[in-house]
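Working notes, beginning with the structure itself.
For this depiction, one protein chain was excluded, whereas all remaining protein chains were kept in their positions.
Order of writing sets the chain letters: A and B. Residues in each chain are counted from 1.
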Amino acid sequence: MGKASIIVFSGDLDKAMAALTVATGAAASGMDVTLFFTFWGLNVIKKGGAWKGEGFMGKMFNFMARGGDAIGPSRLNMLGMGRWLMKRVMKKKNVKLPREMIADARELGVTFLACEMSMRVMGVRKEDLIPVDDIVGVATYVQEASKADIALFI
Amino acid sequence: MGKASIIVFSGDLDKAMAALTVATGAAASGMDVTLFFTFWGLNVIKKGGAWKGEGFMGKMFNFMARGGDAIGPSRLNMLGMGRWLMKRVMKKKNVKLPREMIADARELGVTFLACEMSMRVMGVRKEDLIPVDDIVGVATYVQEASKADIALFI
Partner (left out) sequence: MGKASIIVFSGDLDKAMAALTVATGAAASGMDVTLFFTFWGLNVIKKGGAWKGEGFMGKMFNFMARGGDAIGPSRLNMLGMGRWLMKRVMKKKNVKLPREMIADARELGVTFLACEMSMRVMGVRKEDLIPVDDIVGVATYVQEASKADIALFI
């Protein structure tokens, strides 16, 4: 039922969630899905790291602190709360967290590829990442994406 | 003449304009175009809201204030002015504003879809939005996008 190929370039929670939502949605529809984690997107598949430590929420709080009154209320609603509160709200609203979405994607057979060049530039080693299917170069991405029915850069 | 499917994830004016420009351009070329408004992109189709209130310009000014001398002059040219001035310049330069572009897109038959999950997470209700064709889930997006000749994430 077709093929989807998504570059996960961003390490931001909202974009990672969008990428994982499309990936799991496509896989659940029977598509053959590949995620290419590159640049900041490598943070999404780091063991612990940006997704578990203080760094991410620090960034969210920082964002809120400096742009609080300059951004819309719905944006504030989401950003103006601690990690635990956000977690609770997402559970209550029946929205999955990235870690759960990654597990779902895995179970649905989504292929996880990490970008070799980005890892070199950012100093990320294989052992820093959760298990991926392969570490590849741009040629592999191009080959995959050129056959894809949906090719996105997120 | 083909099909275009665009995820409007960003709520930033520049990206919304890019999405609407491609959408109207594709529709004008006879393509069947669908816009999926998700996450911050929901702000683009909010009644009044972020596009009419103080929030947006506040953000622009904020951006300018904190990054003023750190960004290129062309960026400054665009950001370093009030909403009314920007409006005048855009009119003078014959560039349409988002509201006009949305009206154009409507007239050209572009389909407007809002993301159900995002609405739930962000606390956005149907009545907060301008009329859309439907409120849908990721499965609908995947089905649409897999048949599209142009599928973008903006």
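What we mean here is this: a contact is a pair of C-beta atoms (placed from the backbone, for glycine too) under 8 Å apart; a residue touches a chain by one contact, two chains touch by 3 or more.
None of the values given here were measured: they were computed from a predicted structure.
**Q** Which one touches the absent chain: B:G2, B:G109, B:G123 or B:G137?
**A** Among B:G2, B:G109, B:G123 or B:G137, only B:G2 touches the chain that is not shown.
**Q** Since one chain has been left out of the picture, which residues of chain A touch it in the full complex?
**A** Residues in contact with the chain left out: 7, 9, 11, 38-40, 42-43, 46, 49-50, 53, 55, 58-59, 61-62, 66, 117, 120-124, 137-139, 141-143, 145-148, 151-153.
**Q** List every residue of chain B that touches the chain not included in the displayed model.
**A** The missing chain touches chain B at positions 1-2, 4, 14-15, 18, 21-22, 24-26, 28-29, 31, 66-67, 69-75, 77-78, 90, 93-95, 149-154.
One rule holds in what follows: only the chains that are shown with their structure count from here on.
**Q** Compute the distance, rounded to whole Å, between the mean C-alpha positions of chain A and chain B.
**A** 22
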